[in-house]
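With one protein chain removed, the remaining protein chains of the complex are shown where they sit.
Naming follows writing order (A and B), and every chain is counted from residue 1.
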Amino acid sequence: MSAEIGQWCLILAVLFAIAQGVFPLLGAARGIPLWMSVGRAAGRAQFLFLAIAFGCLIDGFIANDFSILYVASHSNSELPLYYRVAATWGAHEGSMLLWALILSVWTVAVTLFCRSLTLPFQARVLGVMGLISTGILLFILLTSNPFDRLVPMPPDGNDLNPLLQDFGMTIHPPMLYMGYVGLSVAFSFAIAALLGGTLDSAWARWSRPWTLVAWIFLTFGIVLGSWWAYYELGWGGWWFWDPVENASFMPWLVATALLHSLAATEKRGAFKAWTVLLAIFAFSLSLLGTFLVRSGVLTSVHAFASDPARGLFILVFLALVVGSSLLLYALRAPSIRDSAHYALISRENLLLMNNILLVTAAASILLGTLYPLVLDALQWGKISVGPPYFSNVFAPLMAPVILLAGIAPLFAWREASLAKVWGKIRWLAPAALTLGIITTALFWELKDIKVLAGLSMAFWLIGGTLLSLWSRVQLRSSVLEGLQSQSLSSYGMTIAHLGIAVFLVGLVLSDRHSVEKVVRLAPGDTAAIGRYDFIFKGIKTVDGPNFKAQEGLFEVRSEDQLITELKPQKRSYRVQRNTMTEAAIDPGVTRDLYVALGEPLDAGAWSVRLYYKPFIRWIWFGGLFMMMGGLLALLDRRYRRHKMDPLVTA
Amino acid sequence: MKTLILLLTLTGSSALFATEIRSFADPDKAARYDRLIGELRCLVCQNQSLADSDADLAQDLRNEVYEMIAAGQSDAEAIRFLTDRYGDFVLYRPPIKPTTFLLWGGPLLILLFGGVMAWRYARQRKPQPLSPLSEADQDTLERLKKTSG
Partner (left out) sequence: MRFLIPLGVFLVMVIFLAIGLSLDPRNLPSPLIGKPAPTFQLSKVEEPSQALTPESFRGRVILLNVWASWCVSCRQEHPVLLELAQRQEVPIFGLNYKDQLTAARDWLSKFGNPYEASGFDQDGRVGIDLGVYGVPETFVIDKKGLIRMKHTGPVTPQALEKDILPLVERLKQEP
């Protein structure tokens, strides 16, 4: 029964989405207040029905209703309850429904927090979101209906992909989607402003918090995904430059650029046309990511359901949404006038450089991701573009971004005095380099240029960030007063920039000094990595709810001190009949110890992968720092509702 | 469906074979071997390098690479061996040739394009020098100065 209710709710939701898309936009164009006010009610109704539909699908999973095709394909009566609930968004149909649900959550948020916007502007924002939602819901109903029945009903289900039976993977998609879909708000604001001709600093001020929230979720989603790949895929990597990962990274880079350009647009009215284009790009890349993942045009390590019919639908949808936005942009952008004037040496221009570099990085990733497809389409041969390409291209683009981030906050808006800035940072470069040399020489080897460069850059960034905080604090009579006078968003920026430094340390050290060993170990054998001895104690069989596992026991000792016991597993899942490597990790601030079982060899011996990964956690700490910075900035007083001026209608 | 079956047959057989253990007398060769298998693509996997894959074919190809490196052949020779049989698809680092010029040069072109656009924009935004006052304005100014003085 619940499947039919869900189905009907889905259909009702489409109808409300159409109403939300059509009436407010027409009303705003013709100046009919009643039509304009339809958006808010329709958006809320849409959310209600989507929530019920989603609830029905979850119910199908909880109740093991294998007469629903989607449940039968992705769940099993032996699957623990927690994973049954999470399986709801574990595959294509359900995750698209989650996408739609999250879009409606954002819609409701807009109806709640944007009440002080003028009615036409509100109507246009909700109208654009309604049209996007209509497309996605039609896609679900026509090509990927999660409520399709299966006749005859099978006795049991096909189980969830074991890779996804993991805590990190259950919350990764909702977080990532909150980010992807959240960018639709900034996008809708941009389109509404282009339609209404209200592209001013109030528009930028309104867009900023929404972009920030989406960016925070996106950051968190990517960090979770990377962490999951690290401990679940079993070979110790944390980023593979895989098309699916690139699909989430490109919007992140552009959203980061957007956050910075919005600051300039809000504070100084600078590069409005560019900012609006970035808002369009950011969400377009989210949609493109959805297309790449769902259409199967690219092969990826994360093998999801893919189907050309679905691909065609999303491609048409993508072409309509992005094509019409870019056309609107091409029509309206020439009339956008920037009022701001500023010198060549100014905060504005440094932000512009940051933007150029970040967007170039995103565009290069797009180029690398699509290039094999283009060559294939032209029948010029098949190639693979992998990690060596992306790291070669990415590193030279990011190095200047990091160097700029260290000093840009010291530059004044409008016109900065080079002499003044120089006075503040005279010692920064030598100090950073000296610290870099000392730490590298102390803990590693001085001839390791990459570590030296990476650590020096991290010190540069930390030093510059703290200097700029200090230079602002100094303006007040006492340090305490100075610290108190800083806005939360300036603290947010400080912490986010420090996060880049933390990330950089983790990246460089884990890349240069990880040790990997593949060894043959019989019970009682010892393998050594550096000062750590891994002693293989033996193997036993353990039972899980829907799998049987071979569990190894390893003692890790250092100078005869017991450090930890690690229990990696080799699981074989009963229903899906595949084996999964469940690595065992001893996490630490300065190093991870990582053991993964390979295959059984002769006489009770096993092949075992052992890893020593220095500072790898700093990679995710860095990401979390950036996220915390975003959160702090979000709490800034400026974004409280009553403080924000309404947009002026044109 | 076809690819699904293909996948099943391939992954099905892979579980039977063991991850092999390699050792080199020469640490330089070991480093080259590690780097090579990290940059070569496993053909039967979705998107994994030879180093990361436990698939049967990946193990065989690792074997080939190992023997070539151990026998003192160069990286280029090992890569030739694989591209002769499987094409450029096995290389995660695409070779530089006319069809990939745009791939390798693209990022620089994009950066230059962005830089030029930004430079032109930034120059327009420079503060305008104050335009000289017209004679009438000069007179007014002088008059105001006198009256206020």
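Brief remarks on what is shown
One rule holds in what follows: a residue touches a chain if its C-beta (ideal position, glycine included) is under 8 Å from a C-beta of that chain, and two chains touch if they have at least 3 such contacts.
Since this is a predicted model, take the numbers as computed values, not measurements.
The missing chain, though absent from the view, touches A, B when the full complex is examined.
Screening A:267, A:382 or A:638 for touch with the missing chain picks out A:382.
Within the whole complex, the absent chain has one touching residue among B:44, B:68 or B:103, and that is B:44. Of the candidate positions A:374, A:483 or A:562, contact with the hidden chain is made by A:374. Subunit A residues in contact with the hidden partner, per the touch definition given at the top, are 273, 277, 280-281, 284, 291, 295-299, 308, 311-312, 315, 318-319, 322-323, 326-327, 329-330, 333-334, 370, 372-374, 376-377, 381-382. One chain of the complex is left out; on subunit B, the residues touching it are 2-3, 5-6, 8-10, 12-13, 43-44, 56-57, 60-61, 64, 83-87, 89, 117.
One rule holds in what follows: only the chains that are shown with their structure count from here on.
Between subunit A and subunit B, the centres computed from C-alpha atoms are 20 Å apart. Subunit A contributes residues 233, 235, 237, 240, 242-243, 270-271, 299-303, 338, 340-344, 348-349, 352-353, 356-357, 359-360, 363-364, 367-368, 371, 375, 380-389, 393, 397, 415, 516, 518-520, 578-579, 598-601, 607, 609 to its touches with subunit B in the complex. On the side of subunit B, the complex with subunit A involves touching residues 11, 15, 17-22, 34, 38-39, 41, 45-49, 51-52, 54, 87-94, 99-100, 102-104, 106-107, 110-111, 114-115, 118, 121-123, 125-128.
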